[in-house]
Each structure stands twice: as structure tokens, then as C-alpha cells.
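Input: one structure, supplied below.
Heads up, one of the protein chains got dropped from this complex, but the rest are sitting where they should.
First chain written, first letter: the chains are A and B, and each begins at residue 1.
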Amino acid sequence: MLTSLTVIFSILSVISAIMCALSSKIIRTTFFFGVTLFLISFVFITIGSTMLGIIQILLYTGGTLILFLFAVILTADWDYNELSQTFSSPIKALIISFVFFLVSSYVLTKSKTMQELSERFSWEFVPSSESISTSLFTDWYPLLEIASILLLGTIIGCLVLLKLRKGE
Amino acid sequence: MFWILIFSALLISSLGLFMLLSKKHILSILIGIELILNGINLIFIVVAKTQSSFLADIMIMFILVITACEVAIGLAIFILNQRLNKTIDIGELDSLRD
Partner (left out) sequence: MEKFFLFLILIVPFTVILLHQINQRYVKDIDLKVYFVLPIMIYLLGLFLLLTNSSNLGSYELNYIDIHSINIPLTFLFNSSNILMSIVVLLVSLCVLVYSSKFISGENLYRHFRYSLFLTVFISSMVFFSLSNDLLSSFIFWEFLGLCSFFLIAFYNHDKKAIYSSIMAFWLTRLGDLFFLMGLIIIYFGSSSMGFDEINKFLSTTPNSFNNMAFIFILIGILTKCAQYPFTVWLPRAMKGPTPISALIHSATMVVAGILLLYKMSPSISFFPFVQDSILYIGLITSLLCAIYALYEDDLKAVLAYSTLSHIGFMMIPLGQNSQNLGFFHLYSHSFFKSLLFLIAGYLIIKYNENSIKKLKNKLTLFSPVGIIFTIGCLSLAGIFPLTGSFSKEHIIINFLNVEGYIPSVILIISIIFTCLYSSKLLFNVIKIEKNNFSNFFNSFNNELLYLVPITFLGILSLLGFFSQNFYLNFLNISFEEITIIQLLSIQLPIIFIFILNYFYEEKIKIITNDIIQISKYFIEIENIYRTLYRNIFVQFGKFIGWFDRNIIDGIINLPPYFIVNLSSYFQKVQNGFIRGYASKFIIIIIFVIIILGISYNI
């Protein structure tokens, strides 16, 4: 049950990513992007990282996606009508990304480490949110601080950037 | 199961790469970057499941935070650029050529 759900979600996330790439309107791209994020968070939940999936939904869908939507709304009059208009050298990009996919998948499938890891794959381990939080606030405390300072800096930076006007 | 997840993650990353390289709209490029990062997240968590550790969860949380920062800054620059240069096409931003 859980296995088939995971497979379905992962396949769906790939399909929605393809839809995201092949949408002509930017609003549709953003929409399918959101769908992909949701599906990936579902995958997270199904393979046992419930807390991570929830955080993904909260942060990405609640934060990032809304930011994207605002940006889309602010620039709504700048948009493309046809799919072909939205690409500038798709063939080249397709080749590069395909080669990237081929090379990385070949390397990963052929690597002995990954083959060993694949045999030890299991859903059973479900880390509790308590243990994650404890680890976050004890072992990874400096990283948390750095992340919070980074967020603060980002807020200030965004404000400063958006206050710029032409000619300044 | 493991390989399906890995391949789907790689596919999502490659699609993000494709978007990054081919799209004209700056927002689409940002979305491409997000897709790459999501694919990498997926690989992280899948590999972590084989080790029975929650290190990947913590790492992904930080990646999420950093992504959020990056998106915020990227969008701010995008809006600013749209205001100043009156364009959203990355191909028209060619002042580096001079």
C-alpha cells in the first residue's frame, strides 16, 4: 500500500515537473511547481519523514510559493502566450540536461556504494519530531543560528533592494 | 523502490536544469533552480533512509531555509529588474557583454 503510494507520488511529481517545464504561461508553471512540491512532500511523508514533509508544505507552499505568486501577480502584464516563445535554445538545454541525467544515473547505478545502500533501504525507521528537534537544538545549534541570521539578512536585503528606484 | 525514487529525483533535477537553461522568463529559471534542489532533497532523504538516521531531515531543513532566502532575494532582484529595465527576459539582460 505504502510502496505503491510512494511510487505513484514520485511518478506524479515527475509528471508535474514535466508539466511545469512545458507550460507556456508563468502562472501555470508556478501552479505545477506548487503541485510538484506537494507531491514531493507526500513522498517524504510516505517514506517516513513526516515532520520534514510537513515543514516542506509549510515552508515551500506556504512561503516560497506565495512569494512566487506575488511576483507573478506583480508582473502579470509581462507574459508569453505560446510555449515556443518561452524557450530560447531548447534543444541545447535538452541535450545538456539529458546528458546530465544519463551521466549521473549511470554513475549512481554503477557505483558499488549505491548498490549496497539500495539493499539496506527500509521504511521502518521513523524519526520522532522530538529527537529531530533535540538534535537541532543541541548538535546543530550553530547551524540553526547561522540560518536564522541568514534569514534576517535576507529580509533586510530584500527590503533594501526593493527600495531602490531608477537613477539611484 | 530505491531506484524508482532515485531516478525520479534525478529526473526532477534534470527537468529543473532544462528549465534553468532554456526558459526566457526569470521566474521560470528560479523555479528550475527550486526543482533541482527538490530533486537533491529527495536523493538525500532516500539515501538517509538506508542509514536509519535523521541527519538528512536536518540538512533538508537547512536547505529549505537557504532556498527560501535565495528565492526571496531572487524575487526581489526580479521585481527590481522588472522595474528598472522593463523586462523579464533573461536574454535581454546583456550588459555583461560590453
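The rule is short, and it goes like this: a contact is a pair of C-beta atoms (placed from the backbone, for glycine too) under 8 Å apart; a residue touches a chain by one contact, two chains touch by 3 or more.
Everything quoted here is computed from the prediction, not taken from an experiment.
Chemist: So which of A:L83, A:V103 or A:L159 would be touching the chain we can't see?
Modeler: Of all options in A:L83, A:V103 or A:L159, contact with the hidden chain holds for A:V103.
Chemist: Extract the touching residues of chain B with respect to the undisplayed chain.
Modeler: Residues of chain B in touch with the missing chain: 17, 20-21, 90-91, 93-98.
Chemist: What is the set of chain A residues that contact the non-displayed chain in the whole complex?
Modeler: 88-89, 92-93, 96-97, 99-100, 103-104, 106-107, 110-112
Heads up, the rule we're going with is that only the chains that are shown with their structure count from here on.
Chemist: So what's the Cα centroid distance for chain A and chain B, whole Å?
Modeler: 6
Chemist: Spell out the part of chain B that touches chain A in their complex, as residue ranges.
Modeler: Going by the criterion above, the answer is residues 1-8, 10-25, 27-28, 30-32, 34-35, 38, 41-42, 45-47, 49-54, 56-58, 60-62, 64-69, 71-73, 75-80, 82-84, 87-88, 91.
Chemist: For a test of understanding, state which residues of chain A touch chain B in their complex under the given definition.
Modeler: 3, 6-7, 10-11, 13-14, 17-18, 20-21, 26, 29-30, 33, 36-37, 40, 43-44, 47-49, 51-52, 55-56, 59-60, 63-64, 67-68, 70-72, 74-75, 78, 80, 85-90, 92-94, 96-98, 100-101, 104-105, 108-109, 114, 117-118, 120-125, 127, 131-132, 135-136, 140, 143, 147, 150-151, 153-155, 157-158, 161-162, 164-166
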